[in-house]
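Reading through the structure tokens given below for one structure.
In this view, the complex is presented without one of its protein chains, the others remaining in place.
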Amino acid sequence: MKKAIALVLALVMVFALCACGNSNSGGNDAQGSAPAASGDKVVRIGVFEPASGDSGAGGKKETLGMQYANSETPTVEIGGETYNVELVYADNGSSTDKAVSAASQLVSQNVALVLGSYGSGVSIAASDTFKDAGLAAVGVTCTNPQVTAGNDHYFRICFLDPFQGTVLANYAANELNATKAYCLGEVGNEYDQGLVAYFKQAFEAAGGTVITDSFPTNNSDFSSYINKAKNEGAEVFFAPVSIAYSTQIVSQAASLNVDFPFLGSDTWDDNMVLQAAAGTNVQVFVTTFYAEGGNPTFDEGIKAYINSNSDAKTANGGDDTISAVTAMGYDAYYVALEALKAAGSTDPEAVKAALPGVTYSGVSGDISFDATGDAIRDTAYIKTINTADSVWEFVTQQKAGE
Amino acid sequence: MQFFVSQILSGISLGGQYALIAIGYTMVYGILRLINFAHGDVFMCAGVMMVFMSASMPIYASIPLMLVLTVLLGFVIERAAYKPLRTAPRMSVMISAIGVSYLLQNLALYATGGQPQTYPTLPFISNSVTILGAPTHWVTVITPVLVVLLVLALQWLINHTKIGMAMRAVAKDFETSQLMGIKINRVISVTFIIGSFLAAVGSLLYFTNYPTVVPLSGAMPGLKAFVAAVFGGIGSIPGAVIGAFIIGIVETLIKGTSYTVFSDAFTFALLIIILVVKPTGLFGERATDKV
Partner (left out) sequence: MPKTKQQTSGSGKLITLLIVAAFMALTIILENTMSPSSLLFTVIKKGAVYSLVAVSMNLLNGFTGLFSLGQAGFMLLGAYTYAIFMIPSDVRDSVYYLFNGSSVHFSFQEMFGAIFGTAGFGGAVSLVLGVLVAIICAGIVAAIFAYLIGLPVLRLKSDYLAIATLGFAEIIRAIFQWDKLGPVTNGANMLKNFPTFADFNIKNASGQIVLRLSAFVPVFLSAVCIFIIVLLINSSYGRAFKAIRDDEIAAEAMGVNLAHHKRLSFCISSFFAGVGGALFAMFTTMVQAKVFTSTMTYEILLIVVIGGIGSVSGSCIASLLYIAASEWWLRFLDNETYINGTRVPLLRSGFRMVVFSVIIMIVVLFFRQGIMGSRELPELLRRRPKKQPAVEEVRTHE
């Protein structure tokens, strides 16, 4: 009898869930058309970004740029008709195993194309899911070459890691006069490991020596690694890791009185790192896509947007410091609109076919795609933290081949 | 030299923090024969609670409140998830523990929105100090001292109080002690309260050293602490503490070499070797039904 009750209850639960599931898909539709007057056409853009996990903070800032752009330009002209643009979100949790199910979630919501992700590993993991669905994806700040290599559906608007690694290595060798570098990355993180490899290549070419090391996921003890670097006599510490880890590295370095500077990649350009370094004597240099002040109109606009919207402010980490990824997210949104206009339709295949020809002048520079689908970009900004005032200071701008 | 000293120091402090968690495991296992998989997550929850409370009230108020709430959490978990299964097979209780662990992790994920949380800076123990030329925090020095004091207090409690006697009796023979009029549920609750309290203290020390809390923060330290408990001989508190120190130190030393990938795997290799070679651990009592 008890078993029978259990079975019945289980069934009731299941049917309740079915009902919920149905109302869910219905709910999404309703949600999509709610802001628009009835009868208006809607085009959906998938936002494939981490909202949780160790890159969550970065993903939220990138999404913020897209939301700001969407609030600025909520409609697009496609084939002579005005469409409302709806952003559809899926949280890839900064982890490669959740990425696939987040991607299939976007696919099932009939988006025209996908923007994202922050973090190369998740982009690579989800790549085939988008490919099988015939969707084009535009990477915003995933810098690993593997994202776009060997496929025709993944594009990106940022520079690549071989470039970034070289810029950082040259800066370390020429400006910081380092001859020995200690590189630390997360085990199994495509982004970290790739950048470390490219940095190593360039730094060794410049005559330096490199020690590489990896730490396991969810590690929180970085003092061992920093001590190791100290012990090995490293003159610079290069750690192209996610935001969560970089803040820990900075705060643990602060207590260990290290004298070598820390080099970070684009992930370090985040106000959480800024907060961690505030008031300490840790030297931090990072490469990034955009430096505050690059486009005053955008700076003012996004600051006003962040300050007027408490959710946005929370997403931005509680203040109005502009992250480069926000600017990139902003540009990505407009690139997507350009692609939709060029395609003249909301059909994913048409958008995919139109993307290679899209050009756009964004706040982070001019964007156009090369044969592999990468943006033709040759500029990286180097910033450092002014730990006394807790602000980013622009150091220099590096171009390829310099 | 300085490198070695600082590695040993952080190893000792890590070991001390594992020890505080391991005591909770070993006591619960001693009495209920249950691997309390949720214990590591209680430790993590203590960290999350501290993060949230310190944001809204002064540190001096939030530390005691956090200790009380963590103890309460441990108590509630036992009453809600383990007590109803007292007569069920051991496997069911263990599955329930895994379920609780899953629930706590997901609750933490929900509460933190998946963002890593920065642990507040505690006065004094977060300050820097230099020992033999190696810069470190005061917490590194305080942890082993605190662990020793707490273990001595606990030993006194177990050996010289009435509830301690009851605990020993229950650990020896569950059914008989029940027949002797010992209130089993009370003893078990006290065990969970002590375990959770020590885990909360451990979380204060651990997260001061490694100040980021994520929902999975408790999983690995929890498993390692359990291994420490097995290594020292399950049911033996000094054994668990010594096991924890050994694991903490060796783990940190491995991280100092080029085999960092194996810093977690080492713990489990140690576990398997111990189980195969000397299943009773270093100080465990010989018992026929344990392994």
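Per-chain numbering from 1; labels A and B assigned in written order.
Here is the rule we go by: a residue touches a chain if its C-beta (ideal position, glycine included) is under 8 Å from a C-beta of that chain, and two chains touch if they have at least 3 such contacts.
Please read all numbers here as calculations on a predicted model, not as lab measurements.
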*Who touches the missing chain here, B:119, B:207, B:226 or B:245?*
B:226
*Which residue, A:214, A:283 or A:321, contacts the hidden chain when the whole complex is considered?*
A:214
_So one chain is hidden, and I want to know which residue out of B:5, B:59 or B:275 touches that hidden chain in the complete assembly._
B:275
_Contacts of subunit B with the absent chain, listed as residue ranges_ = 33-35, 80-81, 84-85, 88, 90-92, 94-96, 98-103, 106-107, 109-110, 113-114, 219, 223, 226-227, 230, 261-262, 264-265, 267-269, 271-272, 275-276, 279, 290-291
_Residues of subunit A (touch criterion as defined above) contacting the omitted chain_ = 2-3, 6-7, 9-11, 13-15, 17-18, 20-21, 23-24, 27-28, 31, 51-52, 89, 91, 95-97, 100-101, 104-105, 107-108, 110, 121, 124-125, 127-129, 132-133, 145-146, 149-150, 187-190, 193-194, 197, 214, 216-217
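One rule holds in what follows: only the chains that are shown with their structure count from here on.
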*Calculate how many whole Å lie between the centre of subunit A and the centre of subunit B, each centre taken as the average of the chain's C-alpha atoms.*
36
*What does subunit B use to touch subunit A in their complex?*
2-3, 6-7, 10, 14, 109, 113-116, 118, 128, 134-137, 209-212, 214, 216-217, 219-220, 252, 255-256, 258, 260-261, 263-264
*Okay, in this complex, where on subunit A does subunit B touch?*
51-54, 56-57, 91, 93, 187, 213-216, 218, 220-221, 223-225, 227-228, 230-231, 244, 247-248, 251-252, 255-257, 276
